[in-house]
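The complex appears here without one of its protein chains, the remainder shown in place.
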Amino acid sequence: MITIKDTVHDHIEIDGVAADLLDTPTVQRLRGVSQLGTVQLVYPSANHTRFEHSVGVYHLASRALEHLGIDGRNADRIEAAAILHDVGHGPFSHNLEALTHRRTGKYHDDVEELLASGSVGEVLRDHDLDPRRIADIVAGEAPYAGLVSGELDVDRMDYLVRDAYHTGVPYGTIDTERFVRELTFTDDDGSPRLVLDEGNVQTAESLLLARALMNPVVYTHHVARISKAMLRRGARRLLDETGFTAERLRRMDDADFLVALRTSEETAAIARRYDERDLYKRSVWAEYDDVPEAVHEADREEERELEREIAEEAGVAPGRVILDVPPEPSMRESTARVTVNGELRRLERQSPLVKALRTVQRNQWRLGVYTPAGDTERVGRAAAAVLGIEPDGLVSEVRGRMPTTLDEFE
Amino acid sequence: MITIKDTVHDHIEIDGVAADLLDTPTVQRLRGVSQLGTVQLVYPSANHTRFEHSVGVYHLASRALEHLGIDGRNADRIEAAAILHDVGHGPFSHNLEALTHRRTGKYHDDVEELLASGSVGEVLRDHDLDPRRIADIVAGEAPYAGLVSGELDVDRMDYLVRDAYHTGVPYGTIDTERFVRELTFTDDDGSPRLVLDEGNVQTAESLLLARALMNPVVYTHHVARISKAMLRRGARRLLDETGFTAERLRRMDDADFLVALRTSEETAAIARRYDERDLYKRSVWAEYDDVPEAVHEADREEERELEREIAEEAGVAPGRVILDVPPEPSMRESTARVTVNGELRRLERQSPLVKALRTVQRNQWRLGVYTPAGDTERVGRAAAAVLGIEPDGLVSEVRGRMPTTLDEFE
Amino acid sequence: MITIKDTVHDHIEIDGVAADLLDTPTVQRLRGVSQLGTVQLVYPSANHTRFEHSVGVYHLASRALEHLGIDGRNADRIEAAAILHDVGHGPFSHNLEALTHRRTGKYHDDVEELLASGSVGEVLRDHDLDPRRIADIVAGEAPYAGLVSGELDVDRMDYLVRDAYHTGVPYGTIDTERFVRELTFTDDDGSPRLVLDEGNVQTAESLLLARALMNPVVYTHHVARISKAMLRRGARRLLDETGFTAERLRRMDDADFLVALRTSEETAAIARRYDERDLYKRSVWAEYDDVPEAVHEADREEERELEREIAEEAGVAPGRVILDVPPEPSMRESTARVTVNGELRRLERQSPLVKALRTVQRNQWRLGVYTPAGDTERVGRAAAAVLGIEPDGLVSEVRGRMPTTLDEFE
Partner (left out) sequence: MITIKDTVHDHIEIDGVAADLLDTPTVQRLRGVSQLGTVQLVYPSANHTRFEHSVGVYHLASRALEHLGIDGRNADRIEAAAILHDVGHGPFSHNLEALTHRRTGKYHDDVEELLASGSVGEVLRDHDLDPRRIADIVAGEAPYAGLVSGELDVDRMDYLVRDAYHTGVPYGTIDTERFVRELTFTDDDGSPRLVLDEGNVQTAESLLLARALMNPVVYTHHVARISKAMLRRGARRLLDETGFTAERLRRMDDADFLVALRTSEETAAIARRYDERDLYKRSVWAEYDDVPEAVHEADREEERELEREIAEEAGVAPGRVILDVPPEPSMRESTARVTVNGELRRLERQSPLVKALRTVQRNQWRLGVYTPAGDTERVGRAAAAVLGIEPDGLVSEVRGRMPTTLDEFE
């Protein structure tokens, strides 16, 4: 048995297949992948990694399984999936996901390959577990998978509390112990489904509210978004202009990636800006409804084309404009089920707060156009013209509307 | 200068008029008045007092004044009001408020009298401060009073964080330091008004969400409500059936009151139940819309009359039925103002979450009828008949709908 | 099963005999007995009670039993003892112990009587447990008793962490989870003895250091000692000058005792001073070696006689002088055993820190003479003469030597 002292869950005991997996290079690699990526530029203490998060997810899964009375191979599978659920992440995690996994088939296939090969594959086979089934759980596509990857999974329970602890922000606090006690499985239609037991509408709400409060101050803070967009630009250049492949990129850790940026001629300038926190600034910061539908619907290629047009219109070099269009607002947790009067109900139907959170999410959505400090005004006007955004969508006008906390360094 | 080590705000320095006030018997008495009253029966650690809360409110007021650049006599007034804002509280604070202050004129008058007399009056006069103006601030009826007693006051900032700390519940966490930095005064219409600066819609929301999450699990937990109703019944008997006056009652501390209950023949049975946590149980727990309008609108006398009728209908002694009708849902904070694009807006208009909280509050509202364990079914049926509530409003039916956390001891 | 949300250990689950005991009036009474007594006058937040502490001790005992692999009746006995270990405490716990239990035989006998009678006795008999054996465990006089009452017991593990949490002092922090994992029983000489497993000298040291750091700033802070001495004076008067018996006194809770002080003519003045924090001051504060042996060895009667002599010498009323001679320094934990190279060793022999703590304890020892503010100098001189202490043992001279933290209100 392995014991790990964790900042969030104190002593965590790991045994069985999870303990064996922990020692594999594939899992150890997660020590080098930061949990929150560029959020570190906003909250200097936010240096926690996917490794400690994976251990935390394992811990919560294991506690929940105990309360659910699930053991044996079913438990082994879920615990293995918990410890492995993030091994597919490339450097800077979600920050570069679109690039680390582009043109390479589904993320799921990649994870499956990872789980089947090397020492992870060996460990799984030693414990008589089928890598494909573990990959299905990671992807949320198997019985009981909801515990690790669903609307109310232990993944988000861990990251909310952990991100709050390591940023110092007071909003991510949820009662994880209550969650693991109140989860239950129903089996209405033949496939077991994870739901919250009677009397837990508020427990579920607290999870969504925690996320809603964390979103603007942590996850989508504009400084984190700008730096992320810059790193993404760098990663794209590595793929497009140097010999890098997506396959290689996604097996790197943060250190590999940063050094690759620093040492490739095509990306050294971006690396320098990132390292010295000499970031681009916002020249447009536009609300959802101010953005024309065509822009909302643009695909990656069209976005790149729009960037080029803005640069041309502004008379600046094409590399100096970044267009950052977040995905459409969505809220997976709202489809979670809670038991109310012995009946399963969608959380969203039951909770006026959850309904309101949809509106909040849309209100918090922002399109950004970023550019070096001196060019913001020029690029802003050009972007407004090219994208068809009213001038008052420019950042100088809307600054006040922005839900930020720390604007330090800017 | 006095330094106090506080669990919530660490070292608190107190000087000037506040330091002198701290030493008066009137303020020291608050050491004996618990902050959360009967919530202690749900969360055993919740034994913090109005004294430490008052020191915390002073601290936050003082920090905010520093950021607002207010000093001199205006600051003295607010700091005095902060340290004094709860001296009018009787034993068990809000739990018995309706009784400690009944038939005795306005709470405000009582506070004013307290502030003008004795050593508090002396200290205020020594510092050349008018007790009446301090009482006005406590009552929220003076310029700048909003800092101590308004929609976004330091009172609730302190109690939310403090109540979370001393119950162990993870929901009351707000960023108090951000609040005291972001408060500002506007002076549109001649009277200064406290508002939140640009970019703080979310800061304000976090305060209301914290309260909304604390409400069902702490402030209105059914065990706390039942015990409170029992203590209130005891207090009423002291007033009605023994020689006690409201004037005397409201100057007691918790110890005085508990011992009075224990030693008066009329209330010894209630005291025993309270001391031994042998509490009444819910026989009705009805939602807002299931309660007929006439019951919602009943005054205290009519409620007593309904209790008697229920007891008669159920064939139990009249003292064994308690009807507990909470006040109509309301949410003072929703009228708070935030600055949005340089313009003052009501928080409620700006925030979909705050709008949703109105609905939540109504959903969480419950009418209760309590009675000793053996009688719940009988009394429940009688109460349903007398009050005109459908049988499925009885507790046996609705248990699942109730937002509870800890049902221990029941 | 009962679940309690605790500030220190989060969710605590209680079942079996402990759950039944929790509901008895004898245990519920501990809600009214503060854990730290007069320390509340130094740290306003230190209002936690013997009740929550007892639940915490149960929790740690239960965790340790799990790790030790002890279950069945042995575990039941220890868990019952854990939840009951403080039921013998009178109001203000240790503050008044010498008085609540004087002339009434051994504390142990009193506890045994408590455990055999009333609902506690019933519960124990229902679970087929012998009250006498539980009392033996509470007294540390039974196999396995060391877990609840020994040199390294869960009692002190809980109170150190809890007292740190509720005072806000950062010193009581120990790794309770590590302790419960590293405890083991040896059985060298036929009777099982609790020791720490290999590699835990430092674990044991951390417990003693935590106590050594807490002592001067919390447990023996001079303001807490002065107030305690005043309450003791009050209790003695209740016993000597009114009809109170020690039997009655020791079944009171804090509220009963405070109200008794307030309402008895003989003690109303002390009660007023306590309530208004208008405390006596130190007129002597003498180090161990400056105090003549005769004074160290004086018994209670002789101490009272010395008080009278000092008062006479100073020309003040006899009631206005309090002599406070703490017990001889001792350190029970230093006899704890740790396993070193497979061999049991006394902690004190193994650890230079523990040896040093003996000296620290002696250095921190202070004899106090207290008197109302105006008389300190006069009484100080008289006390020095009567007790045979050199004049530089007077407080005015030694103030700097005193290890204090918060001198607020003085």
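We call the chains A, B and C, going by the order they appear; numbering starts again at 1 in every chain.
Just so we're on the same page, a residue touches a chain if its C-beta (ideal position, glycine included) is under 8 Å from a C-beta of that chain, and two chains touch if they have at least 3 such contacts.
Keep in mind that this is a model prediction, so the values were computed, not measured.
A.B. asks: Any idea which of C:P170, C:P292 or C:G315 touches the chain not displayed?
C.D. replies: C:P170
A.B. asks: For the chain not shown, which residue from A:D10, A:E266 or A:D290 touches it across the whole complex?
C.D. replies: Considering all chains, including the one not shown, the answer is A:D10.
A.B. asks: Can you say which of C:T49, C:S62, C:S283 or C:T339 touches the chain missing from this structure?
C.D. replies: Considering all chains, including the one not shown, the answer is C:T339.
A.B. asks: Of C:P44, C:P91, C:P216 or C:G380, which sits in contact with the chain we cannot see?
C.D. replies: Counting the whole complex, the residue in contact with the absent chain is C:P216.
A.B. asks: Spell out, residue by residue, where the missing chain touches chain A.
C.D. replies: Output for chain A: 2-8, 10, 22-25, 28-29, 31-32, 34, 40, 43-45, 47-49, 51-52, 55, 165-169, 254-256, 258-259, 262, 275-277, 405-406, 408-409.
A.B. asks: Write the list of chain B residues that the hidden chain touches.
C.D. replies: The missing chain touches chain B at positions 10-11, 177-178, 181.
A.B. asks: Would you write out the residues of chain C that touch the absent chain, in ascending order?
C.D. replies: 169-171, 173-175, 178, 198-199, 201-202, 205-206, 209, 212-213, 216-217, 339-342, 351-353, 355-357, 359-360, 363, 398-405
Operating definition for what follows: only the chains that are shown with their structure count from here on.
A.B. asks: Could you find the chain whose CA centre sits the greatest distance from that of chain C?
C.D. replies: In terms of C-alpha centroids, the chain at the greatest distance from chain C is A.
A.B. asks: Taking each chain's centre as the mean position of its Cα atoms, how many Å separate chain B from chain C?
C.D. replies: So the centroids are 34 Å from each other.
A.B. asks: List, in ascending order, every residue of chain A touching at least 2 other chains.
C.D. replies: Within chain A, the residues that touch at least two other chains are 178.
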